[in-house]
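With one protein chain held back, the other chains of the complex are shown just where they sit.
Residue numbering begins at 1 within each chain, and the chains themselves are lettered A, B and C in the order written.
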Amino acid sequence: MTRYGMLINTKKCIGCYACRTACQRQNGLLPDEAFIRFEEREQGTYPAVSVEHLPLQCMHCEDAPCVSVCPTGASHIGPDGIVTVDHGKCIGCLYCVAACPYQVRVRNSQTGGVDKCRFCNVSNYENGTKMSTCVTACPTGVRIFGDLDDPDCELVKEINRTHAEPIAGDVTKSKVYYVR
Amino acid sequence: MSYEPIWSGIIACYLFLAGLGGGAFITSAFIRWRHPEAVRMRVYGHIIAPVTVIIGLVLLMFDATAGLHNPLRFALLLSNFGSVMTWGVVFLGLFVIVSVIVAVLDLLHKHIPVVLDIVGSVLGVCVAVYTGCLLGVCKTFPLWNNALLPILFLVSAVSTGMASVLVAAIIRHPEEFNRVGVLKKFHFCLPIIELVLIASLCFITYQDTSGAGAASVAKMIAGEYAPAFWVLLILVGLVLPTALETRMLFFSSREFEESRKAHWISFASDAGVLIGGFVLRLLILLAALPITMVVPWV
Amino acid sequence: MGDEIVFSTVSKCFAPIDRDAWNALTQGVAWADFLDASRRLLQRGAKLGEDESPASRVRLSCPLQDFLSVGEVNALFAPPSWEDVRSFAALHFTGGLPASAPPIESLYRLPGDGAEPFAPHGESRLPGSYYGESARYMRDLVRRMGMSLPPAFADCPDHLSIELDLLAVLLRSGMTHQAREFLSERFAWLPAFRLRLLGLEDQAHVRFYVGLVDVLLGVWLQHAADAASKRPFNDV
Partner (left out) sequence: MSEHAITRRSFLAGSAGVAAAIAGSEFLSFGSWQQAYAEEAAGPTTTAHSLCNACSTKCGFTAYVVDGKLDKIIGDASHPYCEGTLCARGYGYADIAYSADRLTDPLKKNESGQFQAISWEQAYAEIGEKVQSIIKESGPETLAIVQDPRPSGKYYSQRFMNALGSPNVYTHGVACNMSKNSGFAQVIGASDYTSDVENSKMTMFIGRSYADAIRPSALHALEKAHEAGAYIVLVDPRLNNSIAFADEWVPINPGTDLAFILGMAHVLVSKGLYDKDYVAANSVGFDEWASYLQNCTPEWAQEITGIDANTIERLATMFAEAAPAASIEPSWRGAFGCSYDNSGETARAVCAFNTLLGCWNQKGGALFLPSVSASKLDAGTFPSVPKPEGTIVGAKEYPLSQSGMGVSVFAANLATTGMVRGMFFYNSNMVAGYSNPEHLKECVEALDLSVAIDVQMSETCMACQYVLPDTSYLERLELPEFVSAKTPVVTLRDKVIEKVHPNTRPVDQIFSELAEACGVGEYFTFSVEELADAQLASVGLSLDALRQKGTAAFPEKTFEYGKTPEWKTPTGKIQFASDACEKAGLPRVPQWREPAVSVPDDGASFRLIGGKQAIHSHTQTANIEALMDITKQYGLDRVWMNANRAAELGIADGDTVLVSNDLFSGQAQVKVTERINPEALYLPSHYGCSSPQQKTAYNVGLRQMDFVPYRLEEGYGGACTQETFVTVKKVGA
């Protein structure tokens, strides 16, 4: 079975927002509709300071709170395990926005519906379609996309090598792993 | 880091009106049981209940913009029984049906089967509790994600429901208002319970390990919402009604209690309860901050 | 017939045309006919693109006043000079200026499908950007119907002038049903454009243009209503 997932190496992230704008272009999003959000943490005191940039996007949880709270079934988990919003079913109640622990769901200010990362890089991964996704556009190669059930793919090898983990532990069975 | 609340005024109205409707129905049932002579007040309660809930539902539909543009999508609301909102739709739907039937029967001076009163009251409780659970299952918000909130919303719902019936009585039928002593005593207790629940909610939420709870409480009681919290919710919504009712119930002569002046004092107290009920929901919606991944709220 | 004169006249008012054409349009009988046709089209019960018996025209009052303010009606009865029109266009139908209000549909719609036209006030940001969906639709439609766009409009096919011109062509070609459908779909952005015009300072001439837009809006309300109610929900 294919179980798509992603690795995000925050040690390489410079917080440049290229992934956000590339994603907007690839997916034709509105200027204020971003599937990737960022947290930036500063630690230490001057001059011994460190800074961490953390990009967050839909974790495509196997135990997805957005899916369980959605009253119309618009948010659902597709056959390939990708959490998907059926735009024809969404009423825009925003319950999923409130329920998502990662706050990565956005309201489309034009339709009122809710949207989020669609793991669009699948097309690139499966048949090499040229895209400007967060994975391919990142100038420092922060992200790796792949099949979590394929032990030979780069994603799984890199997760094992770096001991990457979901950002908030096991709470939602997230399929996005982080190196921090 | 700034945070834009997900829901605000319209949803606060909806939560408030849904609770108020449920509370009003319960009030009517209570009046029928303990004050059968206060017929008018009972009718008011029975009218207020469906009307407010329906207004609330319409507001909810307005807030769900994508649904508003494509109304047929609302038909899908019953497709996921794992969702609290779906259960809410069930409760609200049944409640509206029952309360409308009861209101019609009452207006036509037909007998209302007691079983309808009981079913309606149970549904009223469900609706009120549901408004709390709706928020409560959002694990990301410590201010919501606790078992106190549904109780607080239930108490507030009954309190505002009673206040609405009492206000109507003061304006239209003061003579009945004078005769519902048990109801008033009961009504008197509720803001005190609410005060205790709000204090507990703040204390417990403040201890949340993520920091988001503390930040939410701070935002509510000491931050940008502090004036609304202390003046509108605590003072106008809880302390003032308690103080006024204490005077009316325990330190006034029977004559004064039945004077028009006293009625207006009660009116002020009940209006305070209604204001407080709305502000409570608004603040709970606006002040709640989600748990962040790495950057603590300051 | 003759409804198309309303649209072809307003079309020319928003387009860059030369002095002779402007004078021919506004100083002769043509303008009176335009006003006459507008009045008729705004009558309750009037049917777009359908002939009426001369008798039915007699019953009528002055429906212009139902849709237009007195100032606007006066402005319509005394159209501005070509110099005034040209200088108004230079200030307001030109992009990138503080008081820009180009009559181009894309600018008043958010990108993407099914967008509700948005009402911008005064000098605030226009909600859309150039060459949106409506522009591509108009481009395709014009092409499909075997016509071509003049170079000056090559890249804003959803300019008000072109939309109106096409409507006039539809009516002239007897495609009444299609004209109604086009009317109901295409004019939803006019309230937003109207607000934009009202926010301009140059009120003397604004009244003339708002008057024209109000004639269109009146026609839209009168004739699009039935078409709109037939429209199914987008989807479920």
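Definition applied: a contact is a pair of C-beta atoms (placed from the backbone, for glycine too) under 8 Å apart; a residue touches a chain by one contact, two chains touch by 3 or more.
Remember, it's a predicted structure, so these values are computed and weren't measured experimentally.
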Residue numbers in chain C that touch the chain omitted from display: 1-2, 5, 8-9, 11-12, 15, 21, 24-25, 28-30, 33-34, 37, 87, 89-91, 93-98, 100, 102, 107, 113-114, 123-126, 128-134, 136-137, 139-142, 144-156, 161-162, 165-166, 168-170, 172-173, 175, 178, 181-182, 185-186, 231
Contacts of chain A with the missing chain: which residues? 11-18, 20-22, 24-26, 28, 31-32, 34, 38, 40, 42, 44-47, 49-51, 53, 130-132, 136-141
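Basically, only the chains that are shown with their structure count from here on.
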Sort the chain pairs by how many C-beta pairs are in contact and tell me the top one. A-B
For chain B paired with chain C, centre-to-centre distance based on mean C-alpha positions, whole Å: 50
Counting only residues that touch at least 2 other chains, which ones in chain B make the list? 69-70, 73, 76
Sites on chain A at which at least two other chains make contact: 88-89, 111
Which bits of chain B are touching chain A when the two form their complex? 1, 6-7, 60, 63-70, 73-74, 76-77, 79-80, 82-86, 89, 134-135, 137-141, 290-295
Given the complex, residues on chain A that touch chain B span 39-41, 52, 54, 56, 65, 68-74, 88-95, 97-103, 111-114, 167-168, 171
